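With one protein chain held back, the other chains of the complex are shown just where they sit.
Chains here go by letter, A and B, matching the order in which they are written, and residues are numbered from 1 within each.
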Amino acid sequence: MEIITFIAKKLLWLIPTFFGITVISFTVMHLAPGEPMALQANFNPKMTPEMRERLRRAYGLDKPLYVQYARWLKGLVTFDLGRSFSPDRRPVWDKIKERLPVTLLINCLSMLLIIVVSVPLGVAAAVRHNSPFDHITTVLVYLGYAAPSFWLALLAMILFGIKLEWLPISGLHSLMGYSAMSTMEKVMDWARHLVLPVTVSAVGGLAGLSRYMKSSMLEVLRQDYILTARAKGLPENRVIYRHALRNALLPLITILGLSVPGLIGGSVIFESLFAIPGVGQLMWSSVMARDYPVLMGNLVIVAVLTLLGNLLADIGYALADPRVRKGIEGEQ
Amino acid sequence: MKGLLTSALIALIFLLPALNEQCVLAGTGPDYGDTIIVGSIGDASILIPMLATDATSHEIAGLIFNGLVKYDGDLNLVGDLAKGWEISEDGLVITFHLRRGVKWEDGVEFTSADCLFGFNLITDPKTPTAYAGDFKEVEKAEAPDPYTFRVRYKEPFAPALSSWGNLVVLPKHILEGKDITKTDFGRHPVGLGPYRLKEWKTQERIVLEFNPTYFEGRPYLDRYVMRIIPDPATMFLELKSGGLDWMGLNPIQYKRQTNTRFFRENFKKYRYLSFSYTYLGYNLRDPLFKDRRVRQAISYAIDKEEIVRGVLLGLGVPATGPYKPDAWYYNPNVRRYPYDPERARALLKEAGWADHDGDGWLDKAGRRFTFTVITNQGNALRDRTAQIIQWRLKQVGIEMKIRTIEWTAFINDFIDKRRFQAVILGWTLGQDPDIYDIWHSSKTGPKELNFIGYKNPEVDRLLIEGRHTFDREKRKRIYWRIQEILAEDQPYTFLYVPMSLPIIHKRFRGIEPAPAGISYNFIRWWVPKNEQKYIMP
Partner (left out) sequence: MKLLKELMKNPMSCTGLLFVVALALIAIFAKELSPYDPQAIDTYHILEAPSQSHLLGTDALGRDVLSRLIYGTRISLLVGIVAVGIATAIGTVLGAIAGFYGGVVDMVIMRLVDVMLCFPTIFLIMAVIAFLEPSIWNIMAVIGLTSWMGVARLVRAEFLSLRSRDFVLAARVIGASDWRILFGHILPNAIAPVIVAATLGVGSAILTESALSFLGIGVQPPTPSWGNMLTAGKDNIEIAWWLSVFPGLAILITVLAYNLLGEGLREVLDPRTKRS
C-alpha cells in the first residue's frame, strides 16, 4: 500500500517538473540569437526583407513570447505539437514519430550491451580486487571511455568497413535488393548495419558502469551482513550472487535512469557519422535552423523519457531498499 | 557540339532523342537501366521549388519539375516547357508558346493555366516564398489560350526571361483551393519532369524513378537514389566501399585521396569553376575601412595565390570581381592586387597607419590597427582562408581576430544588424549579371543585402541601366564598367572562385562537361548493359 502512495506522489511531482522544463526551454530557445531560417551555405540574393517579415508573421513570431507559449501549451494539451518551421511545414509529431524508433532501438541495444558486459566485469573486479585481472580490465574499460567516440567510430569504419570489408559503413540497411529479402535476411541485414554504431556507442559507457558496479560491490562486500553470511559458512558464490549483488545493483538503477538525455545527446554524433535517421539528428538540425516547434517537441519527448526513467529508478530504489522509502515518507 | 547548341538551340531538344534512337537501333548506343546513387550531406526539405530554400531540395525538385525556360550546357537560355517565346519591341511583354501534349504524372495535360496558377501563388503575400522578388516586377500575367502564356512588365526588366524556370509551374488541378503550406504535395509531388518520386525516407534516402512519358524521351537511367550522409568523412568512406556512385569531393580528397588504382579503375573525376565566389567584405560604416587606401592595402597584403594554393590546392582561381572568369560579362582588364606587402605598407602609411610605438603593430593616433572578421561556422575552406589572411595581415602589422558564428545567429544578429567590422562570406552567382540587390545604395537598409553599406552614384546608375537593357553588347559594357569601379574601390577583397569537384563512377556514359557543369544533360547519361550494377526486376 505504501508503495502505491509513494508512486502516486512521485507522479504528481512530475507535473511541475515537466512544466518547469517547458517554460525554461521555451524561454532559452527564444532568447538565443538567430531566427528560423533554412541552412544555406551562401546567401540567397533573392531573399528580400519583406519576404522574411512575411515568413515571421506566418510563423507567429511577431506575437509576444507569452502568447506564443500559451498557444504552444494549448496545442500540447490536445497532443498537438504544432507544425515545423522548415519549408515543408509538416506536423512536428510526424517528424519525430518516424525517427524515434531507430534512436530508441540503438540506445536500448547499446544500454543492454553495456549492462551485459559491465555488471559481470564490475563484480569480478570487485571479487578479485587488486589482482592483475582487476588492473587489466580497469585499463581496458578506461581506454574505451577515453577514446573520443567519433574518432573510435571512424577508426572502426576504416578497419571493418574498408580494410576487412566485414561490415557496412553507414545506413540502417542495404539500399539495393532490400525489399526482395526474406524477413530473416532483413533482420540479419539490420544487424550487420547496427553492429558498429551499437558497439562503438557502448564502448564509452562500459567504464562508468563497471566502475560503479565494482565500487558498490566492494562496499557491500564489506558490510556486516556479508561478513555474517560468510561467517555462517555460506558458499562464497552464494554470498556474492545472492546477497551482495542484489544490494550492489542499487546504484546501477539510478545511473540508468539518468543516462537517457545523455544518450540522446550522444546520438547526435553517432547518427550523423553512421548516417542514421534518428531523433538526435533531427534535434540538432532544429537547433541550427531555429525550428522552434520541432525543438520543443523533441525536448518534450526527451523530458518525458527522462522523467519516466527517473521515476522507474526511484520506484526501483524504493522497492529494493525500504530505508529510502521510509525516509522519503517520513519527510513529507 | 558547341556550334550545334548555339546555332540551333531549340532543335537540339528534338534532335538528341532522335539521334539516340538511331544509335539504339544500330546496337551501339545507350542502354536503358541501372541506378545512380548520389551522396548528399543534407536531406531535402520540401519538393515544391518556390518554397524550397536549400540546394538539395532544388536538386531533387529539378528532376521532377520543369520550367518554361532553362539553361543549356553553354548557359544559353533555351525553351523547356515553352517551345519558344517572343519579346515585344519595348521589352515589356513576353509571350511564351507552350509545348503541347505534355502530361502531368496523373495524365492531365499541362497548360498555360498551370503557369498562371503558379505565378499567382508565388506573388500571393500569403505564400512563404523567398523568390517573389523578380515576379513583383510583373504588371500582369495572362493565359489567353491553353498554349500561350503572356506576361507584361512595369518596366523593361532584363533578368525577366531567366526567372521563368521551374519555380512557377505547378499542377493547378491538384493544388487549386488548397493551402500550399499545409498540403502534403511537398512530400508527394506530382510533376512532369524526367523522374518521379518513388520513395522518401527522411534523412535516409530519396528514390526517384524514370518517367516513361517524359516529353523529351524517357531518361536512360531507371533510378536516381540520393543517400543522405551527414558526415563528409563517412561519405568518402562510403564512396570507397562502393556504396556511392556520385559525390562532390573537397580539394584534398580530389588531389590526394583519389589517385589510387582503385579510384582510377572505378571512378572518373571532373572539375569546373563553381557558380560562387568567396570574399572578404568590409563594413564601410566602420571608420577603419572608410579610407579606400586601407582597403586596397589589405588587398595587396593578402596573397590570393597562396589561398588558392593552400586552401583549394590549386583547384580554383583568384577572384577579381563579383563574377566568375568564364562568364560573358566578365571583365579581365580591371585593376588587380597581386601580393605586395611593401605596397600595402606604403598605402597604409599614406593613410596614417605606421608602427610608431615599435610594438610590431600599426597604430594611428595611439590606436592599434586591429579588427575582427566574422565568418560562419562549419565551413572548413572559409576557416582556413581566414587563418591565412590573419597570418598575412600580421606581417604588415594589422591584427585580425577571427570569430566564427553559427549560421542563423550569424545572419540575424551580425549581418542583419550590421554588427561586424569585416566578414568572410560567399555569394552564389546566377547566370544573369544583375547584381542590383547586392551593390545598389538603396539596398543598405536593415536585413537588405548591401550590408557592407556600399554607395557609389555611378554604380547605382549603371545597375539600373543594366536591368533595363536587353542588348547583350550594351549590357556587357555596363557591367564591365561596374567591375572596373568595384576593383578600384575594393569594398570587398574578392578572394577566389572555387571549383566544383564531382566524382562519378566510370560505368556512367554520356557525361559531357560544359560551362554549366555536368548535370545539365543528366537524362542522357547511361550505362552499357554489361556494366549495369543494379538490375531492377
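Here is the rule we go by: a contact is a pair of C-beta atoms (placed from the backbone, for glycine too) under 8 Å apart; a residue touches a chain by one contact, two chains touch by 3 or more.
This one's a predicted model, so the numbers in the text were calculated from it and none came from an experiment.
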item	value
Omitted-chain contact residue, chosen from A:29, A:76 or A:256	A:29
Touch criterion as defined above, residue of B:315, B:388 or B:487 at the omitted chain	B:388
Absent-chain contact - pick from B:78, B:409 or B:518	B:409
Options A:69, A:142 or A:190, residue touching the unrepresented chain	A:142
Among B:113, B:174, B:233 or B:485, the residue in touch with the chain that has been omitted	B:233
Footprint left on chain A by the chain that the document does not show	13, 16-17, 20-21, 24-25, 28-29, 31-34, 135, 138-139, 142-143, 145-151, 154-155, 158, 207-208, 211, 215, 218-219, 222, 254, 258, 261-262, 264-266, 268-269, 283-284, 287, 295, 299, 302-303, 306-307, 310, 327, 331
Chain not shown, touching residues in chain B	232-233, 236-237, 250, 252-253, 256-257, 306, 309-310, 313, 377-378, 380, 383-384, 387-388, 390-391, 402-406, 409
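Convention: only the chains that are shown with their structure count from here on.
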item	value
Between chain B and chain A, distance of the C-alpha-averaged centres to the nearest whole Å	40
Partner chain A, residues of chain B touching it in the complex	35, 37, 42, 45-46, 48, 51-55, 57, 125-126, 128-134, 181-182, 184, 186-187, 201-205, 225, 227-231, 233-234, 237-238, 240-241, 243, 276, 379, 406-413, 425-428, 430, 435, 437-438, 445-449, 534, 537
Residue numbers on chain A that touch chain B, as the complex places them	32-49, 51-52, 54-55, 58, 83, 86-90, 95, 98-99, 154, 157-158, 161-162, 165, 168-172, 175-176, 180, 271-275, 277-278, 281-282, 288-290
